[in-house]
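Note that one protein chain of the assembly has been removed; the remaining protein chains are unaltered in position.
Just so it is clear, A, B and C label the chains in written order, and each chain counts residues from 1 on its own.
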Amino acid sequence: MTGMTVIVKTISGWVKVLIFLFGIDIILFGHLTPGGGFAGGVILASSYVLLMLAFGRKFVEANLPLPLASRLDCLGAFLFATVAILGLVFGGAFFTNFLYQRYWPGQALDLVSAGTIPLSNVAIGLKVGASLFLIILTLSSLHRDVGRAEPPGAGKASVARQE
Amino acid sequence: MSRALPAFVVVPLVAAFLLPVLGSKGKAAATLLANLVTIALLALAVACVGHSGVYEVGTWPSHIGIVLVLDGLTSLMLLAVNVVSAAAMLFSVRYMEQYTAKPKYLSLFLLMVAGMNGVVITGDIFNLFVFLEIASIASYALVGFGCEHEELEASFKYMVLGSVASSLILLGIALVYGNTGALNMAYTAKVIQQTGINAGLAFAMSLFIVGFGLKAALVPFHAWLPDAHPSAPAPISAMLSGVLIKALGIYALSRLVFNVFGVSIPVSWVLIALGVLSMVVGVFLAVGQWDFKRLLAYHSISQMGYVVLGIGLGALILAQGGNPLWASLAILGGLFHLVNHAVFKSLLFLTSGSVEMATGTRQLKQMGGLVERMPYTRTACTIASASIAGVPPFNGFWSKLILVIAAVQAGFFGLAAVTVLVSLVTLLSFLKVQRYVFLGELPEELQDTRESKDSMLIAMLFLAALCLLMSLLILVPSLRVAVLQPAVDVLVEGVNHSIRVANL
Amino acid sequence: MLYALCFLLFMIGLYCVVVKKNLVKIVIGLAIMEYAVNLFLIMLGYRVGGTAPIIGRGDIQAGVDHVAAHFVNNAVDPLPQALVLTSIVISLGSLALLISICIRIYDKYGTFDITEIRRLRG
Partner (left out) sequence: MAIFYILLFFMVIAAIIAVETKDLLSSVICVGAIGFGGSLMFLLLCAPDIAITQIVVEVLGLIILIRATISRDHTFITGEREFFGMVVSLAILLVIFLAGIKVFENLPPFGAPIFAKMAEAPSQSYIRNGLTDTGAANIVASVILDYRGYDTLGEATVLFTSILGATIILRTQSRKRWEELET
């Protein structure tokens, strides 16, 4: 699968950037408008899915290798847990919104407000985007095996067990 | 001590997030880290015994935010979960060398532990559902870890039934929320106590019974267990049979029945019926099995029947307004059997894994005479078999004895007879295991079988020692008052307990 | 009546899981069940003529940091929405895992039909 025609490729190259920016927008404004880390993360992932449909899997894998995506996945989850633990350290209890309550209340309805909520949104966005990218790419990399059913009991261990 | 509660979830979660990053090069480091985590959690669980308290996540008071609750039942379950997970993790060090992708396995293992701990410590119904899903999804993936035909199929079956159960539970939670306007267990309990059970809550209760019954594999809902538990790698089978079905099924169900909805006569009868059915059907299906792990899996169903029977008997006595002393005796029997089963069934699965790794087969008829080749495994297996069959000095005997006494005291002579009968059939079935695996003639192709080494052996001997030592939990009064009695009191006190703890 | 229709949707999903013999159909049944539960939760929190639980400039009383009464009296319940957000992501996760198991089973057996796959006893 090497991708589609030049027209599709060019246009999806542009649209991909727009979708990506839209995803970032959804994530960053998650505490003010509808959306948030999950919706934004899925949008980030779908921008790469578009790229995959237009250019083929190889191209996308060169852009964002699978091990890197896996690390980003772990990193996002870890960052979110870190925000929660920081609440324990600075705010007295796990998941305390310490930034808002203690240090930086901010102005309501501003982009930089609400303490740890935007930080959590970014972490979740990173995590969700990376993990969905990972799963779609992994699922489509199985393409080569299609229709080639192994004979039952092909694995060595299962043979040993059945006899 | 309740300040330490989030650690039961956060520590394994953070470790699980870090492990896949280490990749295949850091395999030794990953194994070490995972073992440290489970051992630290075990130490923490031991330290939590005898304490109680409420932890408010995010400093929000209980009716707004999520609370974590530490009480007698929670600390008992934490102990059971973390003892078995420490042993199974230690066993995995060597056993999982035969598979690829070990760091990912360790990560999933820790996620499962975190999910179970989360289910046990939470005081919020929806939060219970979320952590139940973590533990379940990790277990679906782990059942299919071998990626062979049977594993995949068992995993699919398990996952479909598990997802149906999750949907039913979520619908039940939605109904509870729609009728009470809250999700906190104590607050919900208070509202239910004031308004009484209406049709919506009764339907929610039946959804919970079916949903958690599916998770616990009680008999009409047991179809997935005999496939899923044998297909998983041995340490995972030990975790699934040992603690997962208890933490996700029995614990969650009894928490909701006793501490949120309050006991009622119909629900108690349903529990007793489920218990007796599981006990009898499980054991008779087990007798005819020739696959070592499959036989153990069927016995899990049967032994879970004992636990549910004890809890149901207690609920019935309480609901009928009978003597709370007999109710607490029945519940004591059920809960003690729960922890006992956690220990001896996980030990049995570990020995079966040890045998399978050494011989390459699980079929009883292909083995024999392993007593000379694998003396330590044999000793561990004999101890566990004696425990599960209820042979006197071991822990299983005491819990079954208490159950029989409670049934007689409550006037259910038939139930007491069935309990003894099932125990005898269990004994018969494990004599068969002993006969075909360890005694008899050593087959030609198994001549060069070797005993399992280091980490596997330590894990098995640790659990075997526990099988003996746990009798002390019931025989030494001070230990009983410290560990078992608080757990029983939580259930006997019922709805009032959760309201009292939450200061509502 | 709306609740009953929602429950009907749930039962259709359950019917599909119980009766159908195709792996993908079973997955679809599970997905339908999850939709129904999510919808039910959101419907529980709806108020006739309500507004979304998102505070705009007009909903803050001037000078003070308090929300205006018309917002408090009209906003729909935010709690079920939070629960449904969680549950949607959970169902996406389990869908991904289920489908990967299905694909692997297809690779091994060459079919999605559950009656041809059953090799396990009991």
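Following the convention adopted for this analysis, a residue touches a chain if its C-beta (ideal position, glycine included) is under 8 Å from a C-beta of that chain, and two chains touch if they have at least 3 such contacts.
For clarity, every value in this text was computed on a predicted model and none was experimentally measured.
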| item | value |
| --- | --- |
| Which displayed chains the hidden chain touches across the whole complex | A, B, C |
| Which residue of B:L108, B:L244 or B:V355 touches the chain not shown here | B:L108 |
| Residues of subunit B (touch criterion as defined above) contacting the omitted chain | 13, 16-17, 20, 57-58, 60, 63-66, 97-101, 104-105, 107-108, 111, 114-115, 118, 126-127, 130-131, 133-134, 137-138, 140-142, 144-148, 152, 155, 175, 178-184, 198-200, 203 |
| Chain not shown, touching residues in subunit A | 26, 30-36, 38-39, 42-43, 45-46, 49, 70, 73-74, 76-77, 80-81, 84, 94-95, 97, 100, 105-106, 108-109, 113-117, 120-121, 124, 127-128, 131-132, 134-136, 138-140, 142-143, 146-147, 155-157 |
| Sites on subunit C contacted by the missing partner chain, in the whole complex | 1-9, 11-16, 18-22, 24-25, 27-29, 31-32, 35, 38-39, 42-48, 50-56, 60, 65-67, 71-72, 75-79, 81-86, 88-90, 92-97, 99-104, 106, 110-113, 115 |
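The criterion applied here is as follows: only the chains that are shown with their structure count from here on.
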| item | value |
| --- | --- |
| Chain labels contacting subunit A and also subunit B | C |
| Two chains sharing the most C-beta contacts | B-C |
| Farthest chain relative to subunit B (centres taken as mean CA coordinates) | A |
| Centre-to-centre distance between subunit B and subunit A (centres being mean Cα positions), rounded to whole Å | 34 |
| Subunit B and subunit C, separation of their C-alpha mean positions in angstrom | 29 |
| Centroid spacing, where centroids are CA-atom means, of subunit A and subunit C in whole angstrom | 21 |
| Two or more partner chains touched - positions in subunit A | 152 |
| In subunit B, residues with contacts to at least two other chains | 148-150 |
| Residue ranges of subunit B in contact with subunit A within the complex | 6, 10, 13-14, 17-18, 20-21, 23, 55-59, 146, 148-150, 360-363 |
| In the complex, subunit C residues that touch subunit A | 52, 54-55, 57, 60, 65, 85, 88-89, 92, 96, 99-100, 103, 106-111, 119 |
| Touch list for subunit C against partner subunit B, complex | 10, 13-14, 17, 23, 26, 30, 33-34, 37, 40-41, 44, 79-80, 83, 86-87, 90, 93-94, 97-98, 101-102, 104-105, 108-109, 117-120, 122 |
